[in-house]
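Please see the structure below; I have some questions.
Only a single protein chain was left out; the remaining protein chains are all shown in position.
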Amino acid sequence: MMKKNDKILLGHGSGGRLSHELIRDLFVKHFSNPTLIKQSDAALLQLGSTHVAMTTDAFVVDPLFFPGGNIGNLAIAGTVNDLSVSGAIPRYLSASFIIEEGLPFEALEQVVITMAEEARKASVEIVTGDTKVVDRGKCDKLFINTTGIGEIRAGAGNIASGDLIKAGDKILVNGFIGDHGMAVMSARNQLHIKAPVESDCACLNGLIDHVFNATGEVHFMRDATRGGVGTVMAEIVASRPWGIQLFEAEIPIRQAVRGICELLGFDPLYVANEGKVVMVVDGAFADKVLQQLKSHPLGQDAAIIGEVVERHPGKTWLQTSIGGNRIVDMPAGEQLPRIC
Amino acid sequence: MCLSIPAKIEQIEGDMALCTVGGAEYHASIQMLDYEELNVGDYVLLHTGFAIQKISKEEADETLKIFNEFEKLNVSLDEEEIQTGKRIV
Partner (left out) sequence: MYLSTKRKYRLENASYKVEIMKYIDEYRDKDKVLSLAALIRKTSVKPIRLMEVCGGHTMSIQRFGIPSLLPETIELVSGPGCPVCVTSRSFIDQAIAYSKLENVIITTYGDLIRVPGSTSTLDKEKAAGADIRMVYSILDALNIAKANKHKKVIFLGIGFETTSPASAAGIIKAQMAGLFNFSVFSAHKIMPPPMAALIDEGVNINGYIGPGHVSTITGSHIYDFIPQKYGLGVVISGFEPLDLLQSVYMLVKQHETNSPKVEIQYSRVVKPEGNAKAQDMLDEVFYLRKDWWRGLGELEASGMGIRDKYAEFDAEKQFDVEVEPTREDKGCICGDILKGLKKPSDCKLFGKACTPAEPVGACMVSNEGACHAYYRYNKDSQ
């Protein structure tokens, strides 16, 4: 619980335990309404007889340009993905820019061109926006906020809640984890580590369409952004009558990402992604969904990484690569490189 | 106390070496080792930016061989147990 004299820490923005506490104890507490209390990635609303999903996200990445993309890619993909995993078809975005005085025009132009391309690829339109410029030093080069609206697919409204998940379901991810977090860390170069890793940033609505068009029985989806796949698993299992069992040997991870993680003492399960969706599907359909994912460019390295089980309700366990077992909990804050 | 990781030396320049860990690159200091005994292709243990020891290939191979022996020992202990009906340490 935060007290009046406390200050906001970086950990409050990193997607782990501290973030959740801030959201729960401050924002939800004061803004309280039935939709907000659900704390889904996207709010599911009804306007007249139309069912609409709405989501918003701010992008403050440093550096602006990193291997595999720039802040523009994130600004579109982040919001498109939040809508898609909530069972909606993304349609319209708004984009507001907070620009630091002195930012080179070329950089801004590149970001905007990137956003236009991503929006075209994802078949969404940026229909409104805003621009503010602040004094040098008052914001870190460029902050972007995008808000998105989409139409909820028939019957898919409950997907983000996790209420459809039951024991026997299987858990899938569409490819290598940890790429984005490690690409950005490597590009920051504070730690002088270089790695041939590119961000996996991508709009997933095409991939999700592909799966929905071929199979049903998707019980849950969430994109694994800050806090990684581990945080998604810890979040969704909390207070449920079922548990989750993950298999470390099945989780796809690139060699170079493993390398940096080992070097710095990071757990890849908690590293950020920007093009990964975790899907929970009916056990009987898991192989079919897997084939569907693999037949799409963004799902070629998809894998079944775990299952929903009756034992240890409310907890996620990981069977380690050597056959041991351990719990997967929410991280307290950002992962920091350690010496021990 | 301890987060140290085996890294391969790709290049040596004075008291620094370019090392790789599964594709990630890092420039580490080799101040704590004897430069004459280090070659490109050697593996060293990296800790907080320094190579603290060279990894001995021979000892590493020995250790791995011992693990193979354990598997055989396991099997033979099982057989003994079946034959004699008691556990032998």
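Things worth noting here:
Think of it as A and B in the order they're written, each chain with its own count starting at 1.
One rule holds in what follows: contacts are C-beta pairs under 8 Å (C-beta built on N, C-alpha and C of every residue); 3 or more make two chains touch, one makes a residue touch a chain.
Since the structure is predicted, the reported quantities are computational estimates derived from the model, not experimental observations.
Hidden chain, full complex: it touches shown chains A, B.
Residue A:258 is the one among A:141, A:180, A:226 or A:258 that touches the chain not shown.
Contact residues of chain B toward the unshown chain are 1-6, 8, 21-22, 29, 31-34, 43, 45, 47-50, 52-56, 59-60, 62-64, 66-68, 70-71, 73-74, 77, 81, 87, 89.
Within chain A, the residues in touch with the undisplayed chain are 7-11, 16-18, 21, 190-193, 247, 249-250, 252, 254-255, 258-259, 262, 264-265, 267, 300-301, 312, 315, 317-327, 329, 331-333, 336-340.
Here is the rule we go by: only the chains that are shown with their structure count from here on.
Averaged C-alpha coordinates put the centre of chain A at 37 Å from the centre of chain B. In the complex of the two chains, the chain A residues touching chain B come out as 186, 192-197, 254-256, 258-260, 262-265, 338-340. Considering their complex, residues 1-3, 5, 7, 20-27, 46-48 of chain B touch chain A.
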